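Shown here: the complex without one of its protein chains, the others still in place.
Chains here go by letter, A and B, matching the order in which they are written, and residues are numbered from 1 within each.
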Amino acid sequence: MTSILTNLFDGVAYGMLLFVLACGLAVTLGLMNFVNLAHGSFAMAGGYICAVLVNGQGWPFFAALPLAFVGSSLIGAAFERTLYRHLYTRSHLDQVLFSIGLVFMSVAAVDYFMGSSRVFINLPSALEGQFDVYGVGIGRYRLMIIVICGLLTALLQLILAKTRFGSRLRAAVDDPRAASGLGINVPQVFAFTFAFGCGLAGLGGALSAEVLGLDPYFPLKFMIYFLIVVTVGGSSSITGPFLASLLLGIGDVAGKYYVPRMGPFVIYTIMIVILIWRPNGLFGRTAAR
Amino acid sequence: MTLALETKGLGKQFGGLKVTRDLSLQVTQGARHALIGPNGAGKTTVINLLTGVLKPNAGRILLEGNDITNLTVHRRVLRGLSRTFQINQLYPDLTPIETIGLAVAERLGRGGDWWRVMGTRDDVNAEIAENLERFHLTDVRNEPTVTLAYGKQRLLEIAVAIASKPRVLLLDEPAAGVPESERHDILAAVASLPRDVTVLLIEHDMDLVFSFADRISVLVNGAVLVEGAPDEVARDARAKAVYLGEGADG
Partner (left out) sequence: MSASSDVGRIARAHANWHWSEIVFWCLTLACGFLFPSRYLIMTDIVRLALFALSLDLILGYAGIVSLGHAAFFGIGAYSAGLLAVHGVITQPVLALIVAGLVAAVIGFLTSFLVIRGVDLTRLMVTLGIALLLEALSERFSNITGGTDGLQGIEMAPVLGAFQFDIFGRTGFFYALIVLFVLFLIARRIVHSPFGLSLRAIKNNPLRAAAIGVPVNRRLIGVYTLAAFYAGIAGALFTQTTQLASLDVFSFERSADLMLVLVIGGTGYLYGGLIGAVVFRMLQEFFSNITPEYWQFWIGLVLVVIVLVGRARLHRWVLFVPNWIIRQFGGQKATVAVSEGEAS
């Protein structure tokens, strides 16, 4: 019984992490119908920024996290302004080729500068180990992930629901043409959102170094996870990707624990079953129009 | 009297918006039936429902008495329900021979033939040639569609639909955007469609409607407001109000 709860807890932590990593991609897809397979590269950038600051410069972990966010979002903004914006009207094939090219370049570049082995970020001792709550093992680090990602999710919901920018963003996702007719500067909204999504991915990358592992192949290894989150979750709201992330996280952890020999196949099975059942994703409209 | 095409209580809604409500149309065999209505009346939705692009939330569609409500788009075509498209949806790179050839090959059940090269079957070739001739496309038969004059493209549009040998043909604004000089060809082609083909014309242009149709249904807010012979509809106060309200003069 307690192992079920522990696994559930780990799964939730994993799922929330995936959500923070992938929600930027969902918005990019929903807003501009842009397939950005290089999303993981921005997450990796955040992870390495954090690693360099903490391990190399001796920054405290919690001070480096915001820098991972800022750094990744700046990189994201730079790429959006210089490269991505030229490709919004292109075919999906072009977008796929372009972003795969970026992935390959980022993998080789990080390998060149940082080496190919896995990087560990020095954590404060307060985050190590686990404690028991009525016999359920709660990892401190995972608890922190849940707290941070939970707060971020709530914050995102608030921004989307309550702010002026949020309502503009929702209008632009619903119907970009009508939105620009209403005087909303859609390219600007998109640039902000893209940068913000990259920042979140970077933060996720920094947080995930301990759990998922951080090495130059990160963008390739987790590409399928991001795709599953946005395909299954849809992109008309952030609730869909959130639920999809939780499902994926819990499913993956449970699969690896209970059927270790078949662990990796659990998520593929979930993916295929969902696709047969709901070809256009679990939650409403999918991104591509 | 058999009905060529009939809808019974057809309904479609997007979210909370009812675009088609309780639509019951009866198109008799061999009729020249026009479906008119102001912008936003739901004409496009009706076409999409009839051709199977959209699935209705309620009601049934019957083609010559057979229920086709749940058939896919291409199966309806093979059953004898074809359509033309309003805006240009032809294949820009394909020639008229290829475009018409597609429809002919599918109708004759040769579309899945992967081993014989196009042009080796005489029955297919003969039908392509016949349609090219009938719609005055023989001189441009080997030119890519994108290079054809707009009027020729509209003719090709009708030729492709006829190549499937439909029993019922949905004509979606066949003359829209055609320059005055080429308009005559289109009207002549429409007028000379075989009498055994039932035609449902969806149109904006009142001149074309009143010169062509023997029966008219006026669609407003997704439902039929008035239906009758052209002179009845022309006299009808409600129909006038709809069009006058839209700012068109009588």
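Going forward, a contact is a pair of C-beta atoms (placed from the backbone, for glycine too) under 8 Å apart; a residue touches a chain by one contact, two chains touch by 3 or more.
Every value quoted in this text rests on a predicted model; they were computed, and no experiment measured them.
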{"item": "Hidden partner chain, touching residue among A:Ala45, A:Met223 or A:Ile238", "value": "A:Met223"}
{"item": "Contact partner of the left-out chain, one of A:Ser91, A:Ser167 or A:Asn185", "value": "A:Ser91"}
{"item": "Selected residue (touches chain absent from view) among B:Leu49, B:Leu132 or B:Ala213", "value": "B:Leu132"}
{"item": "Hidden partner interface residues of chain A, rising order", "value": "29, 35, 37, 83, 86-87, 90-94, 96-98, 100-109, 111-112, 220, 223-224, 227-228, 230-231, 261-262, 264-265, 268, 271-272, 275-276, 279-281, 286-288"}
{"item": "Residue ranges of chain B at the interface with the undisplayed chain", "value": "51, 53, 72-75, 77-78, 82-83, 85, 89-94, 97-98, 101-103, 105-107, 110-120, 122, 124-126, 128-130, 132-133, 138, 141-142, 160, 164"}
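Just so we're on the same page, only the chains that are shown with their structure count from here on.
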{"item": "CA centroid of chain A to CA centroid of chain B, Å", "value": "48"}
